[in-house]
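Beneath this line is the structure, given in structure tokens, with notes to follow.
One protein chain is absent from this view; the other protein chains keep their places.
Moving on to chain A:
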Amino acid sequence: MVAPAILLLLAFFFTPVMLTGVFAFTDMSTSTGIGRGSYVVTPTTLRRLGDRGLGADDAEAISAASYAVDEAGLAAARDAGTDAAFLADIEERLTGETFETARDFELALRDLPSAPRSPRALKSAADLFGQSLVNHRFETRDELAEALAAHAPDVAEEMREALTDDAYTGAVFTTENFTRLATQPETGRLIANTALYVGATLSLFNVGLGLFLALVLFYMPKPVTGLFSTLWLLPRITPVVLYTIMWKWFTWEDGFLPILAEQLGLPAFNYMKGSVVTAWMTMISLNGFIGASFGLILFSGALRAIPLQQLWASEVDGASRLQQIRRVILPQLRWPILFVTSYQTLSLLSSYEHIWLTTNGGPGRTTTVWALEAFKTALSNYSGNLEYGLGAAMALVLVVVGLALSILYLRLFRFGDLVGRPRIEF
């Protein structure tokens, strides 16, 4: 029994978490790819190294092109359609020569008998023989190091090393993601949004509405209650896409709510995307109505478990309905309330699909929560550069927060006590 359980746990929980954990410490993205990278020095690389002390002269030396008349250059010139006579001259007279600067090479070219007269044609022909490290793709580290040593021997050894490291295009291990999360101002807003989303949905709907409905049903005549509680299950059993589309219909410009509002003389617009406040209200309600049935069912069960005589006793003792609820019923619903709170906190923290399908975090990024941002960063965004590493780091933060909360809730539940001592002694 234990072995399969551990295997399943490994396969479906630890492996994803481990992978997330590993990816979180890389800078893996669409541009690095997920395979092995190669070595390319780009102008960006040089600029970055400039910040780390690469002198302007050295940068110049590395990026400087040299000109060599060799097979590759001749072939490139032939392909580019350079005049055949001119090409023949170059091959005959200059093969094997190299020039340090464009100017030297151009002067040499001009001296050839069939050289074109226009300086522009001369220059473009010269360019074809140019060789530069910049933007050239080297398969291995050694190739780049060799080329650098040959091309810019004056640059300091350690600077060349640093350049080689930086030129790697594949993913590398880094704590950059966490530094970025810890420092960017966006993080603060994401946390605030997430707290607002979880807090409001939980307190207003999952616990608040659930409790309210359970109490109303408890005091209502029995025949009504069955149908009523089934109705509240609908949001949960409706497929997500259908449910969100219904909400779109409900809130768009020509939808039910705005038309109703118009009749009443209230502002009517696309509530889901039209303003920050209505977007939040839409998002919280549509998520809340799904969770309300969960609380409703749990609280209803707990209410029915309270002996009727206790309620009679409280009435005889003089307690009003409200006092009865507050002083006799609610204290006895403490565990179900705590359970719904903890369970729903965890599921709300990690849920983003309804937000993604409706407000999509908008307008702007005002309703973007942590999980949605993680999903977008890593898996779905318009810029096309998916930052797997950063996304994984965000997901890892969620996992850690979730685990911490779970442990806290288990403490609160005194879970050990509950499972530790059997009620029936053997």
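Here are some notes:
The definition used in the following text is that a contact is a pair of C-beta atoms (placed from the backbone, for glycine too) under 8 Å apart; a residue touches a chain by one contact, two chains touch by 3 or more; residues count from 1.
The working rule: contacts and distances are computed from a predicted model.
This complex has a chain not shown, and the name its UniProt record holds, of "Threonine dehydrogenase-like Zn-dependent dehydrogenase", "ABC transporter ATP-binding protein", "Xylose transport system permease protein XylH" or "Paraquat-inducible protein A", is "ABC transporter ATP-binding protein".
Considering A:V17, A:L112 or A:V328, the position touching the chain not shown turns out to be A:V328 (whole complex).
Only one of the listed residues, A:T244, A:S314 or A:Q344, touches the absent chain: A:S314.
Where chain A meets the missing chain, the touching residues are 307, 309-310, 312-320, 323, 327-328, 331-332, 334.
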